[in-house]
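Take this structure, written in structure tokens, and hold onto it; I'll ask about it next.
Here the complex is missing a single protein chain, while all its other protein chains stay put.
Presenting chain A:
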């Protein structure tokens, strides 16, 4: 295994981390309108991710930075090619981050309502668009011999990618509902569980369609295994949720995300961004990567930093392990 292969795995790992962690953050954001019945319940939901969402978001920045360093050509083609969708995602991430921090800083009803709309839409839209983006990456887009994206925005809105977007949206929302059930007490916990079941079934249908399509198009044995793991884990997540085992259910919904992302990256390898115009113009781990020297330095950095990050982020989850309910939310704000 050469270093650029290692980095392919590490970037897959960073994206997986991002979708696992920010997945339930997005889900919680969407649930503020689907699950919460009043402001206090919305605040309970927001506060379940309060201490951690900021750290979770850094997984995206790491994935972006690592792609820049390890596969500059991939970084350049991807972000200049997916210009407008990425612009929308960045817009949403900015507004959403500010919304979490500023919503409670004034007591006026309109102020708070506006930020709550922002949290909902700016969670929903990126959750959908990430799926569209990855759908297009896997499917292949119009890349010319100079590694430039030559398609337009409409090309990105094809049925396969749109289905991918629906899958990430519903999967993240399901993941968020399971997380909500795990992190709350009282009435909202029961409703979160009930909603999770419904969302889970809905997700299962869409995910089976999308992953099956991927498998039929690009799959091999390894991706088939990943697909089976993803589907089984999703069923297990729904089952354990029904049985009231919230911790297990969250672990399984997490495995679903991990396996689904793994499947996408497995079908991608050794390409990083296939060209739909000409197989030979595809960006691969070899022609898109940095020099072995840069990759070596990056490997040292990631080898030391990544376990440490997981350790202290894990500790954060331990510090805030207690469930919260409406009684823990002060009346003001």
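In the analysis below, a residue touches a chain if its C-beta (ideal position, glycine included) is under 8 Å from a C-beta of that chain, and two chains touch if they have at least 3 such contacts; residues count from 1.
Please note the rule applied: contacts and distances are computed from a predicted model.
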Looking at what's absent rather than what's present, what does UniProt name the missing chain, "NADH-quinone oxidoreductase subunit B", "Glycine/betaine ABC transporter permease", "sulfate adenylyltransferase" or "Cytochrome ubiquinol oxidase subunit I"? "Cytochrome ubiquinol oxidase subunit I"
Using the touch definition from the top, which of A:36, A:66 or A:211 touches the missing chain? A:66
Touching the absent chain when the full complex is considered, from A:34, A:76 or A:277: A:76
Missing-chain contact, candidates A:124, A:138, A:188 or A:298, resolves to A:298
What residues on chain A make contact with the chain left out of this view? 43, 46-47, 50-55, 57-58, 60-62, 64-73, 75-81, 83-84, 86-87, 90-91, 93-95, 97-98, 100-106, 146-150, 290-291, 293-294, 297-298, 301-302, 305-306, 309, 312-313, 316, 318-322, 324, 327-330, 333
